[in-house]
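One protein chain omitted, others in place.
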Amino acid sequence: MIPQNFDYAAPSTIEEALELLADPEAKALAGGMSLIPLMKLRLAAPGRLVDLRRIAGLREIRQDDGALRIGALVTHSEIESSPLVRSRCPLLAETASHIGDLQVRNAGTIGGSIAHNDPAADYPAALFALEAKVKVAGKGTERTLPLEELVVDAMVTALEPGELITEVIVPVEAASTGTSYQKMRQPASGFAIVGVAARLEKSNGRIGSVRVGVTGLGPSGFRARRVEELLDGTAGSDGEIREAAAVVAEGVEANADLHASADYRRHLAQVFTVRAIRAALARAS
Amino acid sequence: MRITGSARIAAAAPEQIFRLLLDPAVLSKCLPGCEGLERTGEDEYRMRMKAVIGAVSGAFDGTVRLSDQKAPQSFRMAVEGSGRIGFVKGEGLLKLAGQDGGTEIAYDGEVQVGGMIASVGQRLLDATARMIIRRFFTRLSEEAGQ
Amino acid sequence: MKTEISVTINGEAHTHEVEPRLLLIHYLRDVVGLKGPHIGCETSICGACTVAVNGKAVKACTMFAVQADGAEILTVEGLAENGKLHPLQEAFWNEHALQCGFCTPGMLMTAKELLQRNPNPTEEEIRHGLEGNLCRCTGYQHIVSAVKAAAARMGG
Partner (left out) sequence: MATTVTKTEPIVGKGVRRKEDPRLITGTATYVDDIEMPGMRYAAILRSPHAAAKILRIETSAAAAHPGVVAVFTGDDTRDVGPVPCAASLPGLRAPEHKVLATDRVYYVGHPVAVVVAADRYVAQDALDLIEVEYEPQPAVADPEKALEPGAPAVHPEWPDNRAFTYQHEGGDAAKAFAEADVVVKQRIVSQRLIPTAMETRGVVAAWDAGMRTLTLHSSTQIPHLMRSLVAAMVGMPENRLRVVTPEVGGGFGSKLNVYAEEALLAWISMRIGKPVKWIESRRENYQATIHGRGHVDYYELAARKDGTILGLKAKIIQDCGAYHQLLTPAIPTLSLLMAPGIYRFRNVSAEIIGVFTNCVPTDAYRGAGRPEATHCIERMVDLLAAELKMDPAEIRLKNFPGPDEFPFETGTGLSYDSGDYAAPLKKAMEIAGYEGLREEQRRARNEGRFLGIGISTYGEICALGPSSALPAGGWESATVRVEPSGKVTVATGTSPHGQGEETSFAQIVADELGVDLDDVEVIHGDTGIVQYGIGTFGSRTLAVGGTAIHYACQDLKTKIKQWGAMLLESDDVRFEGGACVCNKTGKSVPLAEIAAAAYRALKLPPGAEPGLVATRFWEPSNFTFPFGAHIAVTEVDPETGQVEIKRYVAVDDCGRIINPLLVAGQIHGGVAQGLGQALYEEAVYDENGQLVTGELMDYAVPKATMVPHIESSHTETPSPVNPLGVKGVGEAGTIGCSPAVVNSVVDALSPLGVKHIDMPLTPEKLWRLIAKGGQA
């Protein structure tokens, strides 16, 4: 299986890259883990690839103003193994370790994954639970928007043509925050049939600051606000967790495919929400 | 693949929506990637489409056929298209009902997908099909509001 | 339009003009003539094409040769040094960790990185680390034993 031909450029600055991406036939190449297989099957045939790998600064992870700023070209395995991410935002590191396999994690990037917006990608669960923001550069423009505004529909984002994700911003967690990502893997591809990330705190016997992110269930990842509301302020008993998790799929048009029906996905979303909350609770101090 | 669901368009009554849905100019604006509908017969059109779904893109040539028109309640729509990346063939019933000054559109159809997109796209077929339908009705809603 | 690339493969420098669409695996196999890495799928699942690019195991079927410009590449052919098998190669041989051998070059390259990251892995960690490499012959059990044996030998 062989891709169609294309022009190639590997600019060394964002400005140059944006200039090249102004061509409507151009497509940005980050890790290529989604794009290259599509090109090999000739389901994608961009006229030009703009390889971002030479752009300095897109590969950095920095801590700044109570947030971690992760360059768009940081790979999943760098996130998985970065001491900074592991200590300051363990949920993201844990989630990264569930993606694909070792080789895919070595090549795939966080920016590429977010821009592709696959409904079964692992990151969205964590990023929604983290209320992540995304920095986007366009020709002469720069904006930072919450992930919720970036994500539009399955495989569709609010990125304008020619725009690039440059940075993903996640909060530095308080040491007392408990987090967990729980997932059922599709056995062939490793994608999430359903994945749920939970993040919470517990003080004086009450749960607070609950955030729950879900992937695989709907057209894109989302924050399960109803679950959060129901759980917030409870003692986190098994019954309370189950009650809250029961609403996770409400109002969501659930995906269906060869590997799981919509009903089953809705059910799994509840199961993995319970598991993620329980695990997060066990880690919260 | 069975595709069923419904969409609500707040701004227009069934009579108007029915008219819009049967207008090739409107249809071609609402179908994502449609590059034009050309009338080839009574309620029959030739369609050219460049579908772009994320990084995936593919050109399709096909036909759209409308039948069993019962204005303003219902009609059937049959779509066929084929291109390098596969083919799609579907037929469904659209039912329109007035609701609070707007229109509730219920659709129920069966879609066959073949070729490359069927053999490698399983994981995303359902999600993308429904995404296309959502975008269709969003645009229809915009048309209706104008 | 061709692009010039320069890479170091198994310690040897190479410069070639390539089409941008040339996949790294085809570059290594058809242009450079290194037939060790294999092609078993086109969707980045099977891992038979695994090589190390700048020390990281990647699937060479899911990378363009132009992306490797300037990189150091190690293939299975470069694992043995001075005619002496790498401990993983020895262990795969001793433990009967291969049958048809088609997946073996990729398996070895992934196992190598696995042991770099975690010199003393548990059975579960080994299995998790090898998820990107399919083997249809061995049922993986002897592969797991071989990685353990190599880890012990390498002083993990």
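Read from first to last, the chains carry the letters A, B and C; within each, the first residue is number 1.
Rule of thumb we're sticking to: contacts are C-beta pairs under 8 Å (C-beta built on N, C-alpha and C of every residue); 3 or more make two chains touch, one makes a residue touch a chain.
Values in this document were obtained by computation on a predicted structure and should not be read as measured data.
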Task: Just list which of the chains on display the missing one touches.
output: A, B, C
Query: Which of C:V7, C:L24, C:A60 or C:V76 touches the chain that is not shown?
result: C:V76
Query: Of A:A30, A:A72, A:L268 or A:A284, which residue touches the hidden chain?
result: A:L268
Task: Can you work out which residue in A:I70, A:V85, A:M184 or A:I277 touches the chain that's missing from view?
output: A:M184
Touching residues on chain B - with respect to the absent chain: 84, 86-87, 112-116, 118-120, 122-123
Statement: Note that chain A touches the absent chain at residues 1-2, 4-5, 41-42, 184, 186-189, 258-261, 264, 267-268, 271
Positions on chain C contacted by the hidden chain, ascending: 19, 21-22, 26, 29, 33-43, 45-46, 48, 75-77, 79-80, 85, 89, 92-96, 98-105, 108, 123, 126-128, 130-131, 133-145, 149
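As a convention for this text, only the chains that are shown with their structure count from here on.
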Statement: Chain centres from averaged Cα atoms put chain B and chain C apart, in whole Å, by 47
Message: Centroid of chain A to centroid of chain C, CA atoms only: how many Å?
response: 28
Centroid spacing, where centroids are CA-atom means, of chain A and chain B in whole angstrom: 31
Where chain A touches two or more other chains, by residue: 41, 189
Message: If a residue has to touch 2 or more other chains to count, which residues of chain B qualify?
response: 120
Message: Show me the residue ranges of chain B that touch chain A in the complex, using the header's touch definition.
response: 5, 53-58, 84-85, 116-117, 120-128, 130-131, 134-135
- request: Sort out for me which residues of chain A touch chain B in the complex.
  value: 27, 34-35, 38, 41-46, 116-120, 153-156, 186, 189, 191, 219, 253, 255-259
- prompt: What does chain C use to touch chain A in their complex?
  reply: 1, 3, 19-21, 23, 42-45, 47, 50, 56-59, 61-64, 66-67, 69, 110, 113-114, 117, 129-133
